[in-house]
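One structure is given here, and the rest of the page talks about it.
Apart from one protein chain that is not included, each protein chain of the complex appears where it belongs.
Each chain carries a letter (A, B and C) given by its place in the written order, and its residues are counted from 1.
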Amino acid sequence: MAPEAVTFSEVVEAEGHLIDSQLLKAIFDKVIERSAAFEVQHFTIGRTNDEYSRLTLRVSAATPPALEALLEELMPLGCHPVAEQDALIRPADSDGCVADDFYSTTNQRTHVRVEGRWLEVERQRMDAVVVVESDRVVCRKLRDVRTGDRVVCGLEGIRVTPEFRDRARPDFGFMSNEVSSERRVEASVVRIAAMMRDTKARGGRIAFVAGPVVVHTGGAPYFVDLIRRGYVDILLAGNALAVHDAELALFGTSLGVDLEAGAPVRGGHRHHMRAINAINRAGGIRPAVDAGVLTSGVMVECVRANVEYLLAGSIRDDGPLVDTIADIVEAQNRYGDALATAGMVIILSTMLHGIGVGNMLPAWVPVVCVDINPAVVTKLADRGSSQTLGIVTDVGLFLHQLARRLEE
Amino acid sequence: MAPEAVTFSEVVEAEGHLIDSQLLKAIFDKVIERSAAFEVQHFTIGRTNDEYSRLTLRVSAATPPALEALLEELMPLGCHPVAEQDALIRPADSDGCVADDFYSTTNQRTHVRVEGRWLEVERQRMDAVVVVESDRVVCRKLRDVRTGDRVVCGLEGIRVTPEFRDRARPDFGFMSNEVSSERRVEASVVRIAAMMRDTKARGGRIAFVAGPVVVHTGGAPYFVDLIRRGYVDILLAGNALAVHDAELALFGTSLGVDLEAGAPVRGGHRHHMRAINAINRAGGIRPAVDAGVLTSGVMVECVRANVEYLLAGSIRDDGPLVDTIADIVEAQNRYGDALATAGMVIILSTMLHGIGVGNMLPAWVPVVCVDINPAVVTKLADRGSSQTLGIVTDVGLFLHQLARRLEE
Amino acid sequence: MAPEAVTFSEVVEAEGHLIDSQLLKAIFDKVIERSAAFEVQHFTIGRTNDEYSRLTLRVSAATPPALEALLEELMPLGCHPVAEQDALIRPADSDGCVADDFYSTTNQRTHVRVEGRWLEVERQRMDAVVVVESDRVVCRKLRDVRTGDRVVCGLEGIRVTPEFRDRARPDFGFMSNEVSSERRVEASVVRIAAMMRDTKARGGRIAFVAGPVVVHTGGAPYFVDLIRRGYVDILLAGNALAVHDAELALFGTSLGVDLEAGAPVRGGHRHHMRAINAINRAGGIRPAVDAGVLTSGVMVECVRANVEYLLAGSIRDDGPLVDTIADIVEAQNRYGDALATAGMVIILSTMLHGIGVGNMLPAWVPVVCVDINPAVVTKLADRGSSQTLGIVTDVGLFLHQLARRLEE
Partner (left out) sequence: MAPEAVTFSEVVEAEGHLIDSQLLKAIFDKVIERSAAFEVQHFTIGRTNDEYSRLTLRVSAATPPALEALLEELMPLGCHPVAEQDALIRPADSDGCVADDFYSTTNQRTHVRVEGRWLEVERQRMDAVVVVESDRVVCRKLRDVRTGDRVVCGLEGIRVTPEFRDRARPDFGFMSNEVSSERRVEASVVRIAAMMRDTKARGGRIAFVAGPVVVHTGGAPYFVDLIRRGYVDILLAGNALAVHDAELALFGTSLGVDLEAGAPVRGGHRHHMRAINAINRAGGIRPAVDAGVLTSGVMVECVRANVEYLLAGSIRDDGPLVDTIADIVEAQNRYGDALATAGMVIILSTMLHGIGVGNMLPAWVPVVCVDINPAVVTKLADRGSSQTLGIVTDVGLFLHQLARRLEE
């Protein structure tokens, strides 16, 4: 199984908190996985918690393409060739299409070398291409590439700086990707409340991504409370949240369940459709609020507090409301623009929108994900950010606790 | 708690397999839930398995609106006033909006009385309104209503015939809404294979609704087998299924996992994005197949076998492929048209598209739902159809078993 | 498939709330499942909510054994032969063994006819045999049968009265077997608090069955609160609850997690084992409390408030504590004795003990089951009691809400 006569090799360097962030291990693993070999030429360990570690590593593979593939995979781990070169740039040959060897981004901080200068990539997100525009380099989705755009290709002249776990942060050891339902949620709520206050104190914006379960589980009044206290700057949701919220406001039910009584199914379907009819007849949520059709609930509070809200359409929507963005490409673009200013993101019981949002975020924005289903939390926490906190709990009770903690 | 001096009452009738289908119980429960009272005026039980039961019931409530609300809820259970009247019809006052007392449909078979004649509602589905067009009555989504459309309102002149569980059917006792992971799946596969053969023998079309998990779990080759044997007439999916399928065809991986080796993460992200770039450069799936870019996999087989496939967009899509329908209103309309001809629907590991499809189906189309997550199966099975079969199992292994059974 | 020349038949009767309790449907289903036939000879429906329904039914099967098997299955649904006979009694031939045609009990109220008199079975529970002792008939576990015990066999002279859903109860419509995680838990808490107050007001005892998750999720202080207010009469648990409770009391951790900080793993293992060593050295929980070794927590409160607590051993126990009952036959016997006096049972996050307890209860004791895993709740709710309420939520937060509600 061991490679016998490996002949093609390259020397790469990496620096940073290589051990804490498990990068060193990941680098070695990747080499072995690829049936390649490594030799550590130089390694200095950070002698204290604050010092960086530095690695110089020779990697060898059986063929040039195998070596190329390996180098490509080491790049997101922070390895870059010792010899510096400018990035290779190829113009896009047609709208939405790029050369086959295009560089596909991760969500980690990235620099590209253009004419001898290292430029930081703007609007960092995963699964994008990097386009060079005069003095700037920016992430762009494939579909937004236009003929002639100067697209970064190959692997030279690209440096990725993985987000390090920072032991000095107050949330160190707390913000891990571990997920468990057998935890004391009240301890997590204390931390999240502190993070929210910190974010606001630093002038950051907080984005919530919320599913209709917020309403079903009785969390709406507590979420309204968060809006009133100024902790919600952006609300990213789908059609269903707004419809269920309106149904609750107009009829006291959520999908036909009376939330006070907890009793199942009271004229369910009709309330749902009537709520849509009432909002749409008014011309949408904002006009419905202005006209006094809708007088309470999450959406009313968003209108009053000038929270930026975006409802993205999906194949399972009823209606939809006229506010709902039916075109998902437009919805992605507008979500992306809103998130560009977010300093913290909290995802409440929505796998669909949560994954959508996760794809758009750079690795350094902290994300909290709350869901009663551990599979959802795990899926969202696995998206490569070192700053994700997954909490498996009841969303309604969680919001109750969070609202109480933030009123103190 | 008991109503003291109830004074407003109405007599309703119902007939059918009232006991087997639990309708009698549901009717009584609903009356009590509403704090109303009932008196059975007449009841004849079907003396054998084949005979219908017949009920005449007086229901009484404290106020006229309470009585009205109760009657509204009894209607989907098959109760209709003894005295026959024509349905109330009101013209829509503007596009997409109807009178507040509009009748919101269930997915059960429905008749409307127009000028003394009972007409069966066409394109039956839930959460629609009923529009009268000269000699026909049809379901229409709220958003498709145009000013002046003649919309059925109120409760008079409407009869709902709930789907009865038919003990004579070979699948009686099997097609229940029960969901369990602790069952022998091989027994279920035998039944489903028989249902599929029956459906084809009767000239029916089989629609599959499939998520990308079909590819991750190694089910693609078995699904291809089903297509080749003619058991897949319609494929309803999202962008992800096609992208993962193409990634597997082009690179042998699914989200970067080598499906042969089962080893995690080999150049994952890039394969995914490269597959999208390759298909889109070719101009879409069909051109990519024609050009020999894509030579194997589920989508290739669909193109070759002329399977009607529809990819609906969602907020979490990468790309998307040019084939993906970005506008969800259009996607819903095209899904709905395709399903209008389906005699059987099989949902494989996709809650999003599964719920979308469930909303579009009349109650009498049998649905099989397979997912490893019992919560998904329960959610899909709870949508009011008496003909849903939920199976909690591994989708890849399920398809393997099903393909083997259908080759016999 | 239809039976052609059925010749063996019997006439049975049933009475009660046959429709509400779905018994009528279940009876008909059972006949069809068995490939037998039925003819309704007489049926009167309860004309109002308070009246019973009455059924006389002729059932026919192809062979005498098939008829016998069918009658056996109809019995738990409340059907009994029109002709009354004494029950057949056979002496047990050896310890722990009975005749092959022994009657195996359900958890429903049962009467047995002995020398012309109908006697109610005592200590009703499922999966027992019925032993006749002079003037009494009692449930006995197979293993407790002794040679010569007079055991009820066959089907004659046995009447089962299924628990009816009582629409007059305040909890009607609430105590269903439906399970959902997408519900407002606060509404359920209000009802459960009311049921607990009712139970105490009627002089009933409340039994809690609790897993260690109560401690992990931070529920212990709230549970202590319930004990202090007198809402816990019996605590049925395993070794783990007491060990985790002691670990928290002695070291402030639960399985090594600091519950205040929420931080993972701080000297975990050792705390766990040291807690066991400390309690066992003192001679057990009560001596440890007396000696001041253990001064806070759930177990301390139980000792102080004279709550009857029983810790049943299991294969995964650490230690175990000397209080833990290592012999599971003894543990079952003592659990059973304690439950004989329980008027309400609340199961908190323990499938193992929850199922054990469910097996021991008659159908008329209301059971509340709380777990964050819907599969556990479904499994416990499916055990045949019409009085089970399943709640899918976070146990720590649930106890917080419940304690607050009960202090009002």
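The criterion applied here is as follows: a residue touches a chain if its C-beta (ideal position, glycine included) is under 8 Å from a C-beta of that chain, and two chains touch if they have at least 3 such contacts.
Fair warning: this is a prediction, and the values are worked out from it, not measured in the lab.
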| item | value |
| --- | --- |
| Visible chains in contact with the missing one | A, B, C |
| Residue in contact with the excluded chain [from B:His42, B:Arg183 or B:Arg228] | B:Arg183 |
| Residue of A:Thr48, A:Ser134 or A:Asn306 in touch with the missing chain, whole complex considered | A:Thr48 |
| Option touching the unshown chain, where A:Ile19, A:Val82 or A:Ala291 are the choices | A:Ile19 |
| Touching residue (missing chain; options C:Leu88, C:Val303 or C:Ala375) | C:Ala375 |
| Residue among C:Ala69, C:Val138, C:Val190 or C:Ala340 that touches the chain left out of view | C:Ala69 |
| Where the missing chain touches chain A, by residue | 1, 19-20, 22, 24-25, 28-29, 32-33, 37-40, 43, 45-49, 167-168, 170, 172-173, 181, 374-375, 378 |
| Interface residues of chain C (partner: the chain not displayed) | 33, 69, 72-73, 94, 96-98, 100, 102, 104, 106, 126-127, 142-143, 238, 263, 266-267, 269-270, 272-274, 276-278, 280-281, 312-320, 322, 326-329, 331-332, 335, 352-353, 355-356, 359, 373, 375 |
| Positions on chain B where the hidden chain makes contact | 173-174, 176, 178, 181-188, 190-191, 213, 216-218, 254, 257, 259-264, 372-373, 392-394, 396-398, 400-401 |
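Heads up, the rule we're going with is that only the chains that are shown with their structure count from here on.
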| item | value |
| --- | --- |
| Chain ID, smallest distance between chain and overall C-alpha centroids | B |
| Two chains sharing the most C-beta contacts | A-B |
| Copy-to-copy rotation for chain B and chain C - C-alpha atoms, rounded to a multiple of 5° | 180 |
| Proportion of interface numbers common to chain A and chain B (over half same, under half different) | same |
| Chain located farthest away, centre of chain A as origin (C-alpha) | C |
| Intercentroid distance (Cα basis), chain C paired with chain B, Å | 37 |
| Where chain C touches two or more other chains, by residue | 173, 181 |
